[in-house]
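So, chain A:
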Amino acid sequence: DSLAAERSELTLVAEQRTAWDRNFNPYLTANKRATTFQFIYEPLVVFNALKGNQAHYRLATAHEFSDDLKTIRFTIRDGVKWSDGEQFSAKDVLYSFEQIKKDPVLDTQALADRIESVSIEGENVVAIKLKNVDTTIANKIVRVPIVPQHIWSQIDSPTTFKNETPVGTGPFTEIDSFTAQLYVQCANPHYYDAENLDIDCLKMPQIATNDQLLAAAIKGELDWTSSFIPDIDRVLISANPSYNYWYPAAGSASFLVNFKSPNPGNREAFNDINFRRAFSMTVDRQAVVDIAGYGYWSTNQYASGLGEQFASWNNPQVDAEFGQYNRYDLEGAKQLLSDAGYKDTDGDGFLNTPSGAEISFKVIVPNGWSDFVSTAQIGVEGLQELGVDASVSTPEFVTLTENMKSADFDAAFTNYFGGATPYRYFQTGFHSSMADKDRFGAHHYADPELDSLIDSFTKTADSAEQVKIMQDIQYRIGANQTTIPTMSTVYLYQFNDKRFSGWFSEANPQAVPVVWPDQPERLLHVLALKPR
Partner candidate 1 sequence: MQTAIIEANNIVKDFEISRQGLQRKSMRALNDVSFKLHKGRALAIVGESGSGKSTVAKIVAKMHKANAGQVLFNQRDINEFKGRKAELEYRSNVQMVFQDPFGSLNPVHTIFHHVARPLLLHNKFSKHELRDKVEFILEQVGLNPASETAQKYPHQLSGGQRQRVNIARNLAVGAQVMLADEPTSMLDVSIRLGILNLMEEMKSEQDLAMMYITHDIATARYLAEDIGVMYVGHMLEWGDTDEVIHHPQHPYTQLLVSAVPNPEQSIHGGTLAEERGEIPLWTPHSRGCPFAGRCKHVSEQCRQQLPPVVALSERHFVRCFLHS
Partner candidate 2 sequence: MNFLKLLLGNRKASIGLVIVLFFVVLSVAAPLFSDYSPTKRVSRPHQSPSAEHIMGTTRMGRDVFAQLAYGGRTSLAVGFGAGALVIVLAIGFGITAGYFGGVVDEVLSSMMNIMLVIPQLPLLMVLAAFIGEASPLVIAIIIGCTSWAWSARVIRAQTMAIREKEFVSAAQVLGEPAWRIILVEILPNLISIIGAAFIGAVIYSIMLEATLEFLGLGDPTAVTWGIMLYNMSNTSAILIGAWWEVIAPCIAIAMVGAGLALMNFAVDEIANPALRSHTGLKRWKLKQAQRKKILEAGKQSLAKQQQVPL
Partner candidate 3 sequence: MSQQSALLQVNNLCVDYITDAGDVRAVSDVSFEIAPGEVFGLAGESGCGKSTVAFSISRLHKPPAFISEGEVLFDGKDVLAFSDQELQAFRWAQCSMVFQSAMNSLNPVLRVEEQFCDVLMAHEDISRAQAISRAKELLNIVDIHPDRLRDYPHQFSGGMRQRLVIAITLALKPKLIVMDEPTTALDVVVQREILQKIYQLKEQFGFSILFITHDLSLMVEFCDRIGIMYAGELVEVAPAKSIFKQPLHPYTYGLGQSFPPMLGPKKRLEGIPGHPLNLLEVPEGCRFQSRCEFKHARCERVATSLKELQHQHWAACHRHDSALAPITAEEVSLCKQQ
């Protein structure tokens, strides 16, 4: 125990599972340990989404696009060693990119189809030739794990390899101890950036539920978590004042209606902008934030659903013109509908369309996503006040996705991608080519002009132009009320001040502070921490 006290161990909960399997294979989507990325396999670059995608160079020291935007070149850092002492070189990077082309399963970022070829230019430059222009692709490329060729070339089946004693370039590569309930991962003896690393080990206790996490947190056993804690001020902070939290804004979430609804009455209503606006005006966004979001979320009144996260890209004109439709205003909504000719013509107590058709729909939310279920329930409460026959349904996620993709549903509540720029949000949510790909574009509303606007964003590297494009996109979506923006979610992040300092926080907003493995910025975070 005294030994453990001597070394500084950072206790984090980067994933919640019922038991740890010793598995550090970075290619596995489901069951690799959450400390694999970044901590074992250092990325080429960490892009800081919070700072407008600012690049922090790690294994690479620079990156740049060719003039035709079809090649991206990474300059590889010198003097880096693998944790087993072998020299790291551009060959390893090349090997890593060849890996993902070999087997689609390894290609977790779905890059293989977009990359024409990868080559080494000179000593230490890796050039990646793209099939199509895509200026946002670097974000994906740097998520490809960079693995040691001398190890992985020996592995027959990289998809089932458990990589129990990993060799990496990251800060914590040594698995000190491992049980199903706890493992400790300690510093890389050959870490190139060791002078910036002040922590000896990471400690990962197995925790399965939020309740367990909270119980452990109250006892002060954890340092860094990103879990949902209800009423955090009352439940955790008051019980253990050395805890703090910071919940910066993340992606947005909206209600959406299906323009191609299979039910004629619903379809008529959904295709009427007045109905969509009225719908939007019945959503008590503040209640959603307070109740479903425990006050952690923020209301999303951007008519395009842009959200707080991308406030710097906002087109104020949109709010000026259409903001009124995205604020809670039951009376206004009622007025809007009655003006548009919605009445209860069949006397069932619910409104009918102007042509007299029945409106009756379910808002679908994935089963088990309880905060979304609550949100949908609050939304439906508003619709019912309005006189619309709506209710909530919670199909299985798989079923829901299928139904949304195939336009076999009426309305839904869904979240969206975030990212460094709003591009991914608009592309996945509003590009008509995505309508049948996933649940995000499931409104099935096709606007060719909007599509070309979105497409043009990746064709330019000029940031002024990019802002202009984004503002136009916002206007088109806002004017059409394609979606019913509801709230912005947050990045959940709690930290314990007691044993470490240097935490990112509202006062020290360095990067997205989340400890989950899909947040590369956590590498910056861990390097910033100092034991007290």
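As a selection rule, all candidates are chains of the complex that A comes from, given by their letters.
Assume a contact is a pair of C-beta atoms (placed from the backbone, for glycine too) under 8 Å apart; a residue touches a chain by one contact, two chains touch by 3 or more; residues count from 1.
Being a predicted model, the structure only gives us computed values, none of them experimental.
Only one entry among 1, 2 or 3 touches chain A in this complex, and that entry is 2.
Residues of chain A touching candidate 2 in their complex: 210-211, 214-215, 229-231, 234-235, 287, 290-291, 367-368, 370, 373-374, 377-378, 381, 391-396, 399.
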